[in-house]
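Notes follow the structure.
For this view, one protein chain was removed and the others were kept in their places.
Order as written gives the chain letters A, B and C; numbering starts at 1 within each chain.
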Amino acid sequence: MSVSTLNVTVWNEFRHEKKPGLIQEIYPQGMHQTIAEFLRADAGLKVRTATLDEPEHGLTEAVLAETDVLLWWGHMAHGEVNDEIVARVKQRVLDGMGLIVLHSGHFSKIFKSLMGTTCNLKWREMGERERLWVIDPSHPIAEGLPEFFEVPHSEMYGERFDIPAPDALVFVSWYQGGNVFRSGCCFSRGRGKIFYFSPGHESYPIYKDANIQRVITNAVFWAAPSNGPKPKFGQEKVPLENVPAE
Amino acid sequence: MSVSTLNVTVWNEFRHEKKPGLIQEIYPQGMHQTIAEFLRADAGLKVRTATLDEPEHGLTEAVLAETDVLLWWGHMAHGEVNDEIVARVKQRVLDGMGLIVLHSGHFSKIFKSLMGTTCNLKWREMGERERLWVIDPSHPIAEGLPEFFEVPHSEMYGERFDIPAPDALVFVSWYQGGNVFRSGCCFSRGRGKIFYFSPGHESYPIYKDANIQRVITNAVFWAAPSNGPKPKFGQEKVPLENVPAE
Amino acid sequence: MSVSTLNVTVWNEFRHEKKPGLIQEIYPQGMHQTIAEFLRADAGLKVRTATLDEPEHGLTEAVLAETDVLLWWGHMAHGEVNDEIVARVKQRVLDGMGLIVLHSGHFSKIFKSLMGTTCNLKWREMGERERLWVIDPSHPIAEGLPEFFEVPHSEMYGERFDIPAPDALVFVSWYQGGNVFRSGCCFSRGRGKIFYFSPGHESYPIYKDANIQRVITNAVFWAAPSNGPKPKFGQEKVPLENVPAE
Partner (left out) sequence: MSVSTLNVTVWNEFRHEKKPGLIQEIYPQGMHQTIAEFLRADAGLKVRTATLDEPEHGLTEAVLAETDVLLWWGHMAHGEVNDEIVARVKQRVLDGMGLIVLHSGHFSKIFKSLMGTTCNLKWREMGERERLWVIDPSHPIAEGLPEFFEVPHSEMYGERFDIPAPDALVFVSWYQGGNVFRSGCCFSRGRGKIFYFSPGHESYPIYKDANIQRVITNAVFWAAPSNGPKPKFGQEKVPLENVPAE
């Protein structure tokens, strides 16, 4: 198995951080830069960023064609994401590009379109403690983690989370206020792999946490294109039984 | 457990059968009537039909509100199904109505929207034999069936079938021409349950087959609303830990 | 679909309750009698009990042959359950009998044998509050329940729970002390269905709780034999392609 460099694109709505205030103080360059920075610490990753206000949201055909794994953070401007770009991203995921959806990205057009459900949930913002338990220690995304780890101040995301049952459930979160959440969920769609990871509220420095960084880095490698066969769809004219395999 | 009557609506595009020819000869009243008829043989089911060319495609708010399980057959006119009606049906599925998608319904707007993938597949029309194997004999949809049964003349639907991995895989089909297909697939979405069943090409009298009828009848009972809790989504203001449960 | 009466056998180790003290005060006739009693309130169920100290643990060939769904509560005497009886129960599960494993039954021979893993977990006994969240509102076991409900005093069972990923995850529990648990898990094995449900510590009157009773009653109906085909295993001498289906 040859291991080559993975091309990663970190997409961020990048609106919260442009306004003076707490969020900007935590992420003066934007969350995408913080995320890109810790990913770049891994020699196997080549990382670029893209944001909503760039032309084509920074997700041109050329950028996507070169992207192995795309990370997605959005919140206040989901509705401003162009439907054509959403369709383009979806096509790339179905064709093999990995997609990592972060926090409030649960309500992004791209995630809802790939899940087929509302992706709705409960939420509460009072800075309570979140504890993430590793439910599946056999999963590559759990590599190098402790049995559980904490986000000291988190926005609560709680069940019922209206998603299809994930193909693998890696994390379940406990919240101080009495809620639970499937906080790390894996899905396969088409030839692509998708990981949803819930921590990442903009008002807390969550992407600076070592365990969170570890999860996201692991997820990038897990979501890398598998290069399985590209299916040929449509009409078959000759019964295959009489045709030798390729 | 009280067992009450289930309200079933059989929806059919009903276009093929309106043209003189082979299909009309097999299903002079339309496939929906044949399906409705065998379902009515079960005393626990109250069955109505609806078709594309009725006002609102026969799927008014009132009809859907009264429907426990909806069956869907469409093919040549998927594009004519109104997007608002599709959204209405989707909402009802997520709210608990069962949905049984038949044959070429794999390409219907409602199925693609609920799956989040292309739902594409291979196909070949030469009347070859299909043999359906029961993969999961523990599943209620397999009740009363033999280990395998055959459709003597079938349109081939073959893998790769571009759907999410089903929550349960009940049937896998073998085709004389060399293909296989996940022909009976269960999914949960929201509070609703979905069953996709591939046999049912319009040019063969497949819905008159006793095993096929058994599968569809079993599926209707399986897909009945579970009446699980209706989730409350959105903001929670008070930490639940300090609030007694209902 | 004809709905006939289900034959249910409630099996209990019945040792804790024989000793004077708190447990006996809560369950003077044994937990099995409390469970049998609320199940009998459903007209569709015909319920008997069986306990460890009866001959063949009350699980003779004849009793098992007549049992549609078996409930299992054991704790201090797992090792005393005869291996032959375990093999007999396992055979019946694989042949279609439903099995509902309660609380400390996670460590029973029968459950470990069917799961293939250690079924180990974390536990803590300090009477803390447990809150069960419905994760899958489409599931029949969630019928009639609120979004979440509580056990005011519970023994904590916490992740990592060493089981295979369940085929459906119905409940996740939150514990006051900081743990989470997959507290309601569905599995199919052979032609049989298995439900593991964790609440039920002997020192608290948990089986007298209306929501708990509802879950167990729902689970009995869900686990009823599906009467899918009984597979024929072993050598096939003639290629089926040339043999008409049954």
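Here are a few things to note about the model shown:
Going forward, a residue touches a chain if its C-beta (ideal position, glycine included) is under 8 Å from a C-beta of that chain, and two chains touch if they have at least 3 such contacts.
Since the model is a prediction, treat every value here as computed from it, not as a measurement.
The chain we do not see here touches A, B, C in the full complex. Per the touch definition above, the residue from A:S104, A:N179 or A:T217 contacting the chain not shown is A:T217. Across the entire complex, the residue among C:T5, C:Q29, C:N82 or C:T118 in touch with the chain not shown is C:T118. Considering the whole complex, the residue from A:W123, A:F148 or A:F197 that touches the absent chain is A:F148. Only one of the listed residues, C:Q176, C:S203 or C:N227, touches the absent chain: C:Q176. Chain B residues in contact with the hidden partner, per the touch definition given at the top, are 131, 133-137, 147, 158-160, 165, 168-169, 172-175, 178-180, 182. For chain A, the residues touching the absent chain in the complete assembly are 1, 3, 42, 44, 96, 131, 134, 136-140, 142-150, 167-168, 176, 188-193, 217-218, 221, 226-232, 240-241, 244-246.
Within the complete assembly, residues 94, 113-118, 120-124, 126, 128, 156, 158-160, 162, 164-165, 167, 176-179, 187-190, 229, 231-237, 239-243 of chain C touch the chain that is not shown.
In this text, only the chains that are shown with their structure count from here on.
Distance between chain centres (mean CA atoms), chain A to chain B: 32 Å.
Shown for chain C are the residues that touch two or more other chains, namely 131, 134, 136-137, 147, 168.
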